[in-house]
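With one protein chain removed, the remaining protein chains of the complex are shown where they sit.
Chains here go by letter, A and B, matching the order in which they are written, and residues are numbered from 1 within each.
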Amino acid sequence: MVQYKPRHLASSFTALAMGVGLLGSSGISGRALAADKTVISVAYGETYVFDTEDLTKKWWNGVKAEFEAKFPDATLQLVPIGGGYDDITNKLSLLYRSSRTAPDVAQIATPVIGQFSSSGYLLPLDSYLADEAWWKQFPKVIQGEGVFQGKTYAVNTGENDSQLYYNMDLFKKAGLPVPWTPHNWNDILNAARTIKAKLPHIIPVWLNAGSSSGDNGILQGAGNLLAGSTVPTIYDKKTQKWVVDSPGLREVLDFYHSVYSEGMGANLSDLFSPSAVTIPLTLIAQGKVAITFGSNYYGGNWTKLICSPCWADATKVAGVVPIPTVDGHSPDIATTVGGWDFAVSASTKSPHYAWELVKLMESDINQINAANWAGFVPANQLIVKEPAFVDFAPPYNAVSAQVLPYGVISPASGDYLVWSHGLQEATGALAQHPNTTVDAAIGVMSDYVSNQLDSSAVETLK
Amino acid sequence: MIQSASAVADGNAGGPPIADVKKTREWFVTNGLLAIIGLAFLAPMLWLALAAVDANAGWALQLPHFTLANLIAVTRGDYLQALLNTLEISLVATGVSTIAGVFGGYALSRRNIPLSDELMVGVLFLTGIPVAIMIVPVFEVFAKYDLLSLVPTGVFLGVTSLPFALWLIKTAIDAVPKELEEAATIERANILQVILHVTVPVALPGIFAAAIYSFINAWGAFLPPLVLISDPSQATGPLKIYGLIGSAAVRYGDIAAFSIVYSLPVVVLYILMSRPFSGGFSMGGAVKG
Partner (left out) sequence: MRPENGERRGWWKSSAAADGEQQLDAVGILLLLPATLLLVVMFIGPVGFAFYLGVTNIALVGPTAQHFHFTGLKNLHRLVNDRLFWESLKLTAIFLGASAVVGVTIIGMALAVLMQHAVTWLRTVVGAIVVVAWMLPPITAALLWYAFSTTGGTLSLLSGSDSDILNDFPMTIVCLANIWSTAGFSMLVLSSGLRTVPAEVLEAGKMEGASRWQIFRSLTLPIMRPTIVTNVLLVTLLSLANFSLIYIMTAGGPGNATNILPIYSYQQAFQFNKLAYGALLGDVVVIIATVFAYLYVRVSRPSRAGYRPQGKLA
C-alpha cells in the first residue's frame, strides 16, 4: 500500500491551506518505514470493543511489539476503527470492497461473519486450525460461529453473554431472599412486583427495549428471553423463512408486557437513549434498580482498573445469577452469545504471517487481558478457569463463564438485522405504550419484517 | 451572511421615546418579545456550559460539581490533534470551493456560457443532495487511488459546498459594476488580472460569505470524514465526539467540554468577521443579488 502524502497536495493549495497543513496531519509512519519488510495490517474497533481507549492502545501496542519482536522481518500496521458497533462493520465492509484497502487481519463482530465470508472476503482457516491445541478448547457452539458452508472463516477472541444482576440490599429491604435463585420467569416477575410494592421509588427491572441500541439491545435484552422460551427459533432453516410469530416470541413479549404495563420498567429516556445498554451500570451502582438483565462485562466495569463507573462495593451489593428459562426447562440457563472474532483476508499476500498474528493474539495471556480489558468471556475453556480471569471480577466472571456453553448465537444472515429491528420495534412499542397488547406487538414485528423482506420471507410457528 | 447584529437594523431605534404612552408600550413589547426569543435560543446552550465544568455530568441539567478537568482533558493529545485535523480539512475545503467558485462564478456571471441558466439551476439543486448517497462511489474512487486521508477528504468537502459557493459568488459578481472591468480592460489588463484585481476586491463580501459557508460546512462535516478517513490520527472533531457518545463508558463532561472547544472556532469566526464587514457583508445581499 503506498502511503498518500498529504503534504504534496496541500502545497498546491492556497497559502492558508499550506500553513495549516504543517500543523495538521501527522501521517502514518508505519507503512513508509516498512519498505523492505512484510507489512501485515490489522483492523479493529478503537473506542467500542475495549472498555477504555487507553486499554485499546495498551493491548494492541502490546500485540504489535510482541509480533515485531517475534518476526523481525515483518511490521504490524494497526488500523483502528472509531465509532460504535455499526460503524465498525460499515468501515470494514467498505475497506474489504477493494483488495488495496482490505486489512490482512480484522476483528469482526460475530453476527456479520456470515456476510463477510459469503462475500468471498475471507480465507478459510480449517487447515491452520487443525493443528492448534487451543482451538480444541473452544466449545462447539463457539467453534461453529465462524462456519459458512462447511468451512471455518473466523476464530473467536472473546464473547459476551448475559445474566441477571440484582441488588442484594434492596432485596433484603423488600424481604426477598438473598441469595436469590429464580427458576423461571414468573419468579422474576414476582420478585419485581414485591420490589414495586415495598420500594415504590426503585426501578424493579431493567430490560432493554426499543431500537436505539440496535441489535445490541436484543443481545443484552429480548434475545436472552427468546433463547429461554419454549420455541426459540429465529430463522427456520427448513423453510428458509424468518419467524415473526411463535409461542416463544409471544412468551417474550408477554414478559415485556408484564414489566412495562405494570410500571416495573425504567423510564423511557434512559431506555431509548443512544447509550441505553450502559446506563444500568450506573443505575445499579446508585441503588436505583433492583433486577437487571445485563451483560457479562458489568463486573469488570465496576473494578478499579476500568472504573466506569467505579464501584468498590459491587461484590457486596450486586448479586449475579443465570437467567432462567421460561418454565424452568433444562438447562434452566438462557443467554445469547455474541462477540468478536479474528478473520484473515482472502486477498492477503502473506497468509503465513496473518495466521501467525492470529495465533499470537489467541495466546493465553493476550486472551486473558482482552477478556479483562474489554469485558469478554474467553472462548477457551481452559482460560476461563484461570485465576487471572476469574479473580479479575469475582463472582461475576465465574457465572458468565458458567453460562457461556449454553449460549445461543444469532443467525449469520444479513437479513437477521431486519428481523432484529422488527423485534426492537415490538419491545419499544410495549415499553412506550403500556396498553399495547401482545397481539399488537406481534403485529408490529410481523408488519415490519414482512414489509422489509417481503411477506413470502416470514412465517408463523405454532 | 456574517453581519454583526448591530448592523441588522439601521440603528433607527433608540431608547424609549419621550412621553408617548403608546410608543412606550410598543417599545416594551418589541424589546420584551425579542428578549424572550433570545432566551429561548439561549436555553438549549445551558446544558453545554454547565456539563463542561461538571465532574458528575450526565444528560440532565444540574448544578455542576465544579471542575476544569474536562476542559483540560479535551484540549490536549488526541483531542488537540482532532481540532488541527478539522482545521486542515476545513481550510482545504474552503480553498477548493472558493478558488473554483471565483473563476466559475465569474464565467457564469460575465462570460457567454451556453445554457448558463440551466447550469445554475443544476448547481442549486446539488445543494440539497444528501452526502450519504454519494459516499459509497466516492469511497470506491478514493480507495482505488489511495486517497483515504485528510486532504482529499477536504477536497471532497470543498466540492460538496461548491454548488452553493458558486452560486453565492456568481450573484456577488453580478452586482459588480461592469464599467470597472471595462476600464481595466482598456488599460490592457488580461482576464486574470481583471478578475483578481478588479472583480474580486469589489465582490469580496460575497466571496467571503461563500468561503465561510464552505468552512463551516467542512468544520461540521460528520459522515464524509467518518467514511473517508482511515487513519485514526487524522480523525476530526465530530468523529471524536461521536466516539465519545458511542464508547463503552460515556463521559458526558468530556462530550460537553469538547463540544465547546470544537464549536469555539466558528464562534470566533463570527466575531472576527462581523466587525470589518458589518456594512455590506450580508448573506442577504448575496442571496438576493
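Everything that follows uses one rule, which is that a contact is a pair of C-beta atoms (placed from the backbone, for glycine too) under 8 Å apart; a residue touches a chain by one contact, two chains touch by 3 or more.
Please read all numbers here as calculations on a predicted model, not as lab measurements.
Note that the absent chain touches A, B when the full complex is taken as a whole. Remark: the omitted chain is touched by one listed residue; of B:V155, B:V198, B:A211 or B:I229 this is B:V155. Residue B:Q62 is the one among B:Q62, B:T75 or B:Q193 that touches the chain missing from this view.
Touching the chain that is not shown, out of B:Q81, B:T94, B:T171 or B:S214: B:T171 (per the contact rule at the top).
Residues of chain A in touch with the missing chain: 86, 89-90, 92-94, 96-97, 112, 115-116, 118-121, 210-212, 214, 267-270, 272-274, 414-415, 417-418, 421, 425, 428-429, 432, 447-448, 451-452, 454. Summarising the interface, chain B meets the missing chain with residues 1-6, 8-15, 26, 30-31, 33-35, 37-38, 41-48, 51, 58-62, 96, 99-101, 103-104, 106-114, 116-117, 120-121, 123-138, 141, 155-156, 158-160, 162-163, 166-167, 170-171, 174-175, 177-178, 191, 195, 216, 219-220, 222-223, 237-238, 241-242, 245, 255-256, 259, 262-263, 266-267, 269-270, 282-285, 287-289.
As a convention for this text, only the chains that are shown with their structure count from here on.
Distance from the chain A centre to the chain B centre is 39 Å, each centre being the mean of its Cα atoms. Residues 59, 78, 81, 84-85, 87-88, 91-92, 94-96, 99, 136, 139-140, 143-144, 146-152, 154-155, 226-227, 230-235, 239, 242-250 of chain B are the ones that touch chain A when the two sit in their complex. By the touch criterion stated above, chain A contacts chain B in their complex at residues 1-4, 6, 9-10, 13-14, 16-17, 20-21, 23-28, 46-48, 50-53, 79-84, 87, 90-91, 94-95, 97-98, 100-101, 269, 273-275, 278, 297, 301, 306, 308-309, 375.
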